[in-house]
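Heads up, one of the protein chains got dropped from this complex, but the rest are sitting where they should.
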Amino acid sequence: MPVQDLKGRQVWQRRSGRESLAHWVMWLIGVAVFAYCWQQISASTTWFFVWDAPRIANDIWTRATPPRWEYITQLGKPIWDTLNIATLGTLFALILAVPVAFLAARNTTPSVYLVRPVALLIIVSTRSINSLIWALLLIAIIGPGVFAGVIAIAIRSIGFCAKLLYEAIEEIDDTQVEAITATGASRWQVMAYGIVPQIMPAFAGIAVFRWDINVRESTVLGLVGAGGIGLQLSSSLNVLAWPQVSLILLVILAAVVISEWVSAKVRGAII
Amino acid sequence: MSDVDLRVGKPWKKPPLVQRTWLRWVLVIGVIAYLVAAYMTIEVNWSRVYEGLERGKKFVLAFTDPDFSSRSTDIWAGMIESIIMTVTSSVVGIAISIPIALGAARNIAPLPVYLVCRSIIAISRALQEIIVAILLVAIFGFGPLAGFLTLSFATIGFLSKLLAEDIESMDRSQAEAIKASGAKWLQWINYGVQPQVMPRLIGLSIYRVDINFRESAILGLVGAGGIGATLNTAFDRYEYDTAAAILLIIILIVMALEYISGIVRERVQ
Partner (left out) sequence: MLRLEKLVKTYKTGDQALKAVDLVVPEGQVLALIGPSGAGKSTLIRCINRLVEPTSGKVFLGDINLTGLSTGALRRERRRMGMIFQEYALIERLTVMENVLSGRLGYVGFWRSFLRRFPQKDVDEAFRLLDRVGLAHMADKRADELSGGQRQRVGICRALIQDPALLLVDEPTASLDPKTSRQIMRLICELCNERGLAAIINIHDVALAQMFVQRVIGLRFGVVEFDGLPDALTPDVLTTIYGEEDWEATIEKVDDDSEVAQ
């Protein structure tokens, strides 16, 4: 593989003797692990299906084209729901992420040893679990529907937004905060005058960035029953209505592209 | 002094963010109208939500007493499968991303190659993992192969784009110096380009491993292998303690990966 050669060569220049040997052993172990993993995948694959894949792909393609354009009339409401899930979810997430970020940032947290770890735990746990899993969980708890989708997106986004925001808070210019403190301002005034104006651009950027991601994620939430256009996708797949599936995929693609464009434009305007 | 005399005694207001009055009002009213409309279309069955609170409490409590044992074989098998998918897809994805990233950097690649590579990236980024997984499961059948392919494909879009951007912003003179020594193309890449982008490549790769693991946890929902299937079953059966156990494992692995990536990134830079 070219990469390994490249990497090997680069490192080989720098090291000699035992280091070089250790390096090759590491590569060997790496290759062995990869080979083992591949074997595992291979073992649980029905290779007959794989050899048959081109035919099946071709089959699906012929069934899926042309898309059933008239179906688009039924997609208005699901698209609207998807947009709402993304927007409201982002909104809730931001409202919750701001206090978490302030508690997690080293320079604003009330207590480095008590509060900060809790805030970091919230950030890590909400971030490491995908919104689809949150949606599954919320559907089990509060039942299927758009509301579960909104909450799932909101929870998933808290960690993401809070992480970026607390990094922004930790990077602020301390002398500006000092200057406001020196005027005799209260804790909250220092926050409102010294810190908030400094993180405002970062905050706006994060909000738009996350909204863009959330539009993507909310298009598939319906697969598990949490509302939006994914619901249509799921039901069309269940009845193997491929022309509808292809239309929905096109609509999702358009939504993703548009949201990315909007987000890029807004971020460009802020910065 | 006249300037002051004019202004003293008059109230002062912060200049508004949006200068044009009508535009400001249009924006404010638009936002409020949207929020109201959005709120109206969300049907919340509050009694259902209220009932759900009890189950929510049970779920939260399940985190204090997660059940690793009763479905340990399923969890174990699912986790191993997720990890296997992560490893293979990361290796293959990264290996493929590098040539594509080179092709997608305008300062290295000729225009036709550039366009081809950029469109590969665009397609990969526009399609979400879960949708790709659905299609690949339909084509290749259930199992981790579909998951592996999905994650490899997603890795390409992510890594190639960021790496290409890094290559495009690299220091020209260093690369030119190598070229001036009469190096062949591959040598030029190896000596002129690679050293400059290596730290970023390693950082991004580890970050992508992290993402691949997280994504591998959901691919099982559509039959593409990994821990997701087990998790889905646990939720379907309202086995919150098993679900909590799985989520805890995921969180722990992600934390460990983040910790490792922090160390590696520090060492590389």
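The chains carry the letters A and B, assigned in the order they are written, with residues numbered from 1 in each.
Assume a contact is a pair of C-beta atoms (placed from the backbone, for glycine too) under 8 Å apart; a residue touches a chain by one contact, two chains touch by 3 or more.
Note that the structure is a prediction, hence the values are computed from the model and not measured.
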item: Full-complex contact with the absent chain, from A:Q74, A:N107, A:Q189 or A:S235; value: A:Q189
item: Touch residues of chain B, complete complex, unshown partner; value: 1, 3-4, 7-9, 11-15
item: For chain A, the residues touching the chain missing from this view; value: 173, 175-176, 178-186, 188-189, 192-194, 197-198, 200-201
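Please note the rule applied: only the chains that are shown with their structure count from here on.
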item: Sites on chain B touched by chain A in the complex; value: 34, 38-39, 41-45, 48-49, 52-53, 55-56, 59, 80-81, 84-85, 87-88, 91, 94-95, 98-99, 126-128, 130-131, 134-135, 138-141, 143-145, 148, 190, 194-195, 198, 214-215, 217-218, 221-222, 225, 228, 231-232, 235-236, 238, 243, 247, 250-251, 254-255, 258
item: Chain B-touching residues of chain A, taken from the complex the two chains share; value: 1-3, 6, 9-10, 33-34, 37-38, 40-42, 44-46, 49-50, 53, 56-57, 60, 80-81, 84, 87-88, 124-125, 127-130, 132-133, 136-137, 139-143, 145-147, 150, 216-217, 219-220, 223-224, 233, 237, 249, 252-253, 256-257
